[in-house]
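The other protein chains are all here in position, but one chain of the complex has been omitted.
Should a chain be cited, it is by its letter among A, B and C, assigned in written order, with residues numbered from 1 in that chain.
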Amino acid sequence: MKKVCLVIGSGAGVGGNVAKRFAREGFHVYLCRRTDQDGLNKLINEIEADDGVASGSLLNVIDENSIEDIVNHIEKEIGPIEVAVYNIGAQIGNRDLKDTSYKAFEMGWRMATFGLFRLAQVLTPLMEERKSGTILVTSATSAVRGNKGQISHASAMAGRRMICQSLNAEFASKNIHIAHIIIDGAVDAPDTLGKMLGEENFQKLRETKGMENDGLLVPEKIAETYWHIAQQHRSSWTHEIDIRSFSDQAWWNT
Amino acid sequence: MKKVCLVIGSGAGVGGNVAKRFAREGFHVYLCRRTDQDGLNKLINEIEADDGVASGSLLNVIDENSIEDIVNHIEKEIGPIEVAVYNIGAQIGNRDLKDTSYKAFEMGWRMATFGLFRLAQVLTPLMEERKSGTILVTSATSAVRGNKGQISHASAMAGRRMICQSLNAEFASKNIHIAHIIIDGAVDAPDTLGKMLGEENFQKLRETKGMENDGLLVPEKIAETYWHIAQQHRSSWTHEIDIRSFSDQAWWNT
Amino acid sequence: MKKVCLVIGSGAGVGGNVAKRFAREGFHVYLCRRTDQDGLNKLINEIEADDGVASGSLLNVIDENSIEDIVNHIEKEIGPIEVAVYNIGAQIGNRDLKDTSYKAFEMGWRMATFGLFRLAQVLTPLMEERKSGTILVTSATSAVRGNKGQISHASAMAGRRMICQSLNAEFASKNIHIAHIIIDGAVDAPDTLGKMLGEENFQKLRETKGMENDGLLVPEKIAETYWHIAQQHRSSWTHEIDIRSFSDQAWWNT
Partner (left out) sequence: MKKVCLVIGSGAGVGGNVAKRFAREGFHVYLCRRTDQDGLNKLINEIEADDGVASGSLLNVIDENSIEDIVNHIEKEIGPIEVAVYNIGAQIGNRDLKDTSYKAFEMGWRMATFGLFRLAQVLTPLMEERKSGTILVTSATSAVRGNKGQISHASAMAGRRMICQSLNAEFASKNIHIAHIIIDGAVDAPDTLGKMLGEENFQKLRETKGMENDGLLVPEKIAETYWHIAQQHRSSWTHEIDIRSFSDQAWWNT
């Protein structure tokens, strides 16, 4: 059986590129995204055309048992999940408190926080039995500071960060490596940033801020760091790392 | 109409003592706690015996509309809520991941995080209209670092902290002061710590760590700092403060 | 003998106002500033006119033995220093790296960092013997994040913050309370901000940002929080607190 890298949240941005990176190293990558079967198929095809092995399915993390079932399915039918990437965003744009509905706030928590907790619940016992495993968690500036309009996102992402710290405190010594990766800036990702901005604005942003001066984070470059962290020797593990474009200021300066 | 101080979570620890402190300054204090009508009555009686004005009701913050209804009731029947104290804890003791049920994790979020969000939703429009208001939020070490056994508590409290930061970013300039108060240690509180430890162990702890050397935080002393923060001039507001016993190490040293 | 409050760095801003606050509570306040004997005399006269007791002398903290000698002088001639306020700033305005001379960088460290270390060296043995004491340390945003143009200031202030944390870890349990007070904004202080901006610009800033909307921190209001921290019961001590104007964004948002 081939070792598996499960990517929850694998569109054309960070998730998809991390999947490609791990596929190139011999992992069977299993891709999950909420919608867009065509996009999913396209990504699988690209990986296979590059001599990789990939499969996947649509998955809505907020559905009951969705994450749990897919983990059990993979472990039974494909192989042991050696690496899991939790790459579900919960950014809903800047919204004043009064425009942030109870439902949106709860949804943010279900996606950003509770989903990761559930993944850890179903996956860590398996990793503990195998005495090995890696969980890479994509996170955002909002995990470390609240801001105007970010009440839902920041609250959910900070919850995510504390899950990672609590998991490390419990599972690092059992040889399970959890990393909290703070992406501090806009990623050049058509499926998320692109949809939020609309095609025309996104293209304009890419041409000005992005291509010109690498002002958007390039997801295939971010993927290199994900791969590196997953390869770190256990004497020298990283728990938290930040990543941003050279042309941006760090969050504590902007 | 008298100005009101609403205390959500007012047992015999921090909440009750903050209530007494504000009552002594002329506030009508409105007390809410989840259970124990007798305890609630006792606290009201003590405040009245001290020439204060108090009323209250049992309130389960996780019930739909519970917080919203009580705020509207107070504003209509008693007076404007000038100060609200959100003092709901969500500590469930140290539990390994596998012993932290989905239900417990969600409950932690509903109490520690979502409840404060709902309070802000219903209260800030009223405060904004009055161009004045204070929200004092009790928090814990878990808001700033995860730990073994604290996955539910840390995740929920970090969410609480980011709510406070996001509220300040949106509402400080509208003259609404939100303070995130990190209580970094065990409070000498019979209703929470006492129940968690059992009467005998609690009494033993008080006699050794507590009375002997002030190693438990004394809630009536903490209340002085709550009062101070609520009185700060708006040119000089505190957003975050930590409080611990002189005989304890700070969380970053233990 | 009267108990003494020593204020190192007592111009017309935070230092002078903290001095007045403690004088009103019965302390003999001893005032030190680097230059301006007239300003020093004026402050002493104001305190005495308000029925307080004050004395003082010019003191350059970077001079060898300056701090050590003054502490010993006060302890011998006036009374035990119950409270010390270290209020020496080291802001030199925004300077690019190339415009920050070795001398300026070292000077920043001598004033902001080394001076506090020396004060602690000479004062803590006396406080330890008396089993009591408080050291209040004024600090700045730069203590918690670096920024363009702030390399000298940030480096020195972060060093100051770690001194405070290390002192608390060693001396809190000996009943010596050290507090690190982050003033996150511009203070309405003629001796520092005023001199940096020039009289005309300072007056303009006061009239627009300051008086109009309390956008400058008012030092006599800040002094209330210094007094409060010095009065906290030892079961409930604050190690770190931030203070900013209601109309400003917190440093993590700007």
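Following the convention adopted for this analysis, a residue touches a chain if its C-beta (ideal position, glycine included) is under 8 Å from a C-beta of that chain, and two chains touch if they have at least 3 such contacts.
Because the structure is predicted, anything quoted here is derived from the model rather than measured.
When the whole complex is considered, the residue among C:32, C:61, C:83 or C:163 that touches the unshown chain is C:163. Only one residue in the set A:65, A:94, A:208 or A:249 touches the chain that does not appear here, and it is A:249.
On the side of chain B, the interface with the absent chain consists of residues 144-145, 147-148, 251-254, using the contact rule stated above. Contacts to the hidden chain, counted on chain A, fall at residues 165, 168-169, 172-173, 175, 177, 188, 214-218, 221-222, 224-225, 228, 231-250, 252-253. Mapped onto chain C, the footprint of the missing chain covers residues 96-98, 102, 105-106, 109, 113-114, 117-118, 120-121, 124-125, 142, 145-151, 154-171.
Note that in this section only the chains that are shown with their structure count from here on.
Here the CA centre of chain A is 45 Å from the CA centre of chain C. Between the CA-based centres of chain B and chain C the separation comes to 31 Å, rounded to the whole angstrom.
Taken residue by residue, chain C touches two or more other chains at 252-253, whereas all remaining positions touch fewer.
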